[in-house]
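Have a look at this one before I ask anything.
A single protein chain has been omitted; all remaining protein chains appear in their positions.
Letters A, B and C name the chains as they come in the text, with residue numbers starting at 1 for each one.
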Amino acid sequence: MLKLRIERGSAPVWFRAIIPVIAVLITFILVSALVIVAGASPLSAFFELLINPLTKTTARADILMMATPILLTGIAVTVAFAAGYYNIGAEGQLYAGGIAAAWVGTQLQTESSVLMIPLMLIAGFIAGMLWALLPAILKVRLQVDEVVTTLLLNSVMLFLVSALLNGPWRDPVSGWPQSPTILAAAQFPVLIPRSRVHLGAIVAVIVALVIWWVMSRTRFGIEVRAVGKNRDAARFLGIPVGNRILMAALISGGIAGLAGVSEVGGIHYYMTSTLSSNFGYIGVIVATLGALTVPGAILSALFLALVNRGAISASRELDVPVYLGDVIQAALLLVGLATLLLNRYRIRRIR
Amino acid sequence: QDEEPLVVFAAYATPIEEPWDGVIHVALQAAADEGRIEYEYQDEIGYSGDMEIVLREVAEETAPDVIFGDAFGNEEAVRRVARDYPDIAFVFGSGLGPAQPNLSVFDNWIHEPAYLSGLIAGSVTESGIVGVVGGYPVPEVNRIVNAFIQGVTEVNEEAEVRVTFINSWFDPAAAQEAAQAQVDAGADILFAERFGVIDVAAENELWAFGNMSDQNELAPETVITGPVWDMGPTIDFVLDQVEAGSYTGLDLKDFSMMAYGGASLAPLYGFEQTLDADLLKMVREREQQITDGLFRVNIDEATPNGAVVPENTTIGG
Amino acid sequence: MDSLILLFAAMLRISTPILFASLGETLVERAGVLNLGIEGTLLLSAFSGFVAAQFTGSLWLGLVAAVLTGIALSLLMGLLTVTFGLSQHVCGLGITLLASGVALFAFRLIYGGASTPPALETSFVTLDILPGTAFAPLFSQHWLTYISLLCVPLVHWLLYRTAFGLRLRAVGEQPEAADTAGINVYKMRYLALILGGAFMGLAGAFLSLAQLGAFSHGIINGRGWVAIAIVIFGNWLPYRVLAGALLFGGVQALQLRLQAEGVPLPYELLLALPYILTIVAIAFVGRNASYPAALLKPYRRE
Partner (left out) sequence: MPVLEMRGITKRFGALVANDQITFDIEAGEVHALLGENGAGKSTLMKILYGLYQPDEGEIHVQGQRVSLKSPADAIAQGIGFVSQHFALIPTFTVTENVILGHEKQPILQHAAMRRQVVETAEKLRFNIDPDAIVGHLSVGQQQRVEILKALYRGCRVLILDEPTAVLTPQDTEKLFSILVELQRQGLSVVIITHKLNEVFTISQRVTVLRLGKVVGREQTANTSQTELSQMMVGRQTIPVTRNTDHHSQNEIKLNVQNLTMADRSGAPRLRGLSLNVRAQEIVGVAGVAGNGQSELVSILTGMAQPQSGSAQVSGNVMPFGNPGALSQLKVARIPEDRLKGVIGDLSVADNLMLEQVGQFTRAGHLNRKQIREYAERLIRDFHIKAAPDDPARTLSGGNIQKIILARSLAQNPEVVIAAQPTRGLDIGATEYVHQKLLEQKQRGAAVLLISEDLDEILVLSDRVLVIFEGMIVGEFAANDADIDVLGALMTGASSEKVKTHA
């Protein structure tokens, strides 16, 4: 007789293609109860969330804008996790980058963006590195767990920013706790007219490509991955484990810092204590959904941006509480992650 | 109104549970209930670029007559969009000035009733220590606290006012602990800029002042009164202007002050009897002087004592 | 002297939810699961507890609801990370996102965005143990506070004096070994999650049913993350975790008093103090941190 059995081994291509669809369907079923309770139709909710944004040019532009910071933090987390260094501190490192960018953008007296913007990026990268330095050193020299130190430093950074903006940096014009506005030369050019897509998007893509090249094609990259996969063996092979962990952690912090620069230079034009809406934490999600690969990170950043953009209109169009967006995003994330497992199985016919 | 209602949209950066935006939402909801406007809103838009997206989409797709909201933390975005849609009236809470042709600004200018509350606090305190618990030291909070302090010290020179900020618009548990710390330090009357403080006053059988809305029903034995903000006058004025087609960008400050009924001292309820008559008389007289424009309460937006911060050395700009 | 006692009283109050949460997280991590869903779990527990209490008029049913919520979310965490073996980091953050979303979503639906936080008629009482003595204020606490303190020796006993604890630690150290010893690794991890979830439920319930008797946004405000830190600071040892929770609560209480005294310091630095001290302390215990060896590692036989 002939029976089917499920076993390990990569799934056929056609099946992988429909996995995202499966994820959406399952999520749909799971959250439709909530949507109905809120008095809306699940179908229209998902249409607003996943389809509608793609049908409007402005919304498509918004998606690029929203993907920019989470792509950067996602890449930052990817680098660190690849080294087996669990940097949950991208949030704080982002703020560090923002501070540096705002400082350069307000202090450096120049008319030339060509001079100003690169300096902001460099300063932001360095600031992010510096904020990532302490936990990295503690990890490499004292074996102090980085998850908790980076996590805690996020809170510390928020207080620091708040102290800065309530104190020496308070905007003399509005008196609101935000830095003075950065000079015109420091404001990122807008790429798509009547949209907020700014230079940061290009920066993010370039960073992503560079990191992709480094991780897959360079000695440093493979050494970092070796350390991430098996520290003892990596050490046996003569790789300076501590040094590689340190480097990966610092690069990660620097890239997260760039996300801060991009938000200050491209969105706000000043430093504020609300620079990020959890971009650092979303970076962890982007990186893991992307399976710690750069192409994966790019895709998941775009996808999360799509859902984020959809959520903005959805709550108004259907008038349901705005939090429905968060719920559906979270559900999509978890279900999506779970359905990715299907990649690893195939159904075989045996007799 | 016989002509059909105006279409009004409101964009709030915080959730509408937050008292500041709450006041705007309540007033607009009231106007909607009267049938004067069709009201839609979106809240918890946040501060990371979404405000502009929401405003543009609404302006494009529903093109309402008026858009209310708070621009704090989103000033540039709001002003950019307002510029692009001159036919829509933008009326936003803001720390900056109005912009022609179509951006009006307002704010919670309730320092006057805060000052009056201070007069009461300064008179009734026995320990001579008055406690204040606030969210963040932003101008909107500072000037209320400073006016309150002005009132306290006017009637009671040696009274000291202790101010604590919990660095959050919410977290009532932290507010409670902050208030308790004040009580432990000897404060016998509390000003509750945030929620959580009144409970502590009640537990310790002390008196407290609410803020932003009439909070007497939270603890009738405890809440004497407090500054109340009412967006009604502001909204009415704007709607009239728009209906008359005479709308322009203005600073609507006055409509949030006592003279126009935008600010007031919450009713005293039982405390009409409890409080010393002379004190009440003095407060009522001062209240009258203010509404008649005969008395000015200082507007001081510097961070008050109790949370001392270094001298305002500002960078750049 | 008095002010010192008042300080300690405040310390105990502030520590309570953090202690409950940290004890729960300790149990879960000892079994090899890092539950970053804790922040959201606290919020949804606090909310469900509040709603249940208000609609049934019984604080006790509220407490039960909060605990069940904590357990339910932990089971979800188990399904994703234990059964499916997915990344604990992401699933934890995802659950925090989900639970927070659901809580605020329901809050808006039920209470329609009222700008005065809904409150209960009554909240859990405080017990005065030493009335009339100098220590009265210190021992005038919510009964849940006393429970949280009693839970410390309880958890220690559970981990080190019972077969359950031995197995729980085993699956957190070396699941392969536990498995070959005939222990059901998945079952143990689920049990640990359930127990930990119950503690997280208590943490949420303390805030909404005891300390506040109300629910509002920001009611948790990062307390879950602090718990995560304290578990590591406490080196996964119940008594050290207690020390960590008290340290945190104490510095918070002190910070608020210094502010009220008008100490000339940017108050943000005072607020940041507990976090900085925790990091410093972790740096010191760092060297001999005794990780559950299988933390973050899903268990698979084939």
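Here is the rule we go by: a residue touches a chain if its C-beta (ideal position, glycine included) is under 8 Å from a C-beta of that chain, and two chains touch if they have at least 3 such contacts.
Since the structure is predicted, the reported quantities are computational estimates derived from the model, not experimental observations.
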Q | Touched by the hidden chain, restricted to displayed chains | A | A, C
Q: Would you indicate which residue among C:167, C:189, C:217 or C:257 is in contact with the undisplayed chain?
A: C:167
**Q.** Chain not shown: contacting residue from A:116, A:207 or A:234
**A.** A:234
(Q) Considering the complete complex, identify which of A:26, A:126, A:190 or A:222 is in touch with the unshown chain. (A) A:222
Q. So that we can see where the missing chain sits, which residues of chain C does it touch?
A. 161-164, 166-167, 169-170, 173-174, 176-184, 290, 293, 301-302
Q.
Considering the whole complex, not just the chains shown, which residues of chain A touch the missing one?
A. 5, 7-9, 217-220, 222-223, 225-226, 229-230, 232-240
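Basically, only the chains that are shown with their structure count from here on.
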(Q) Distance between chain A and chain C based on Cα centroids, please, to the nearest Å. (A) 28
Q | Where chain B and chain C are represented by their mean Cα positions, the distance between them in whole Å | A | 35
Q. So which stretches of chain C touch two or more other chains?
A. 104, 108, 266, 268, 271
Q: Identify all positions of chain A at which a residue touches two or more other chains, and write them in rising order.
A: 159, 162-163, 166-167, 323
Q. Considering the complex alone, what residue numbers of chain B touch chain A?
A. 40, 42-50, 52-54, 56-58, 60, 72-73, 75-76, 84, 94-96, 136-139, 167, 301, 303, 309-310, 312-317
**Q.** Sites on chain B touched by chain C in the complex
**A.** 15-19, 21-23, 25-26, 43, 131, 162-165, 167-174, 176-178, 180-182, 184-185, 187, 195-196, 199, 213, 215, 218, 305-310
Q: Sort out for me which residues of chain A touch chain B in the complex.
A: 58-59, 62, 65-66, 69, 103, 106-107, 159, 162-163, 166-181, 183, 194, 196, 263, 267-269, 272, 274-277, 279, 309, 312-313, 315-316, 319, 322-323
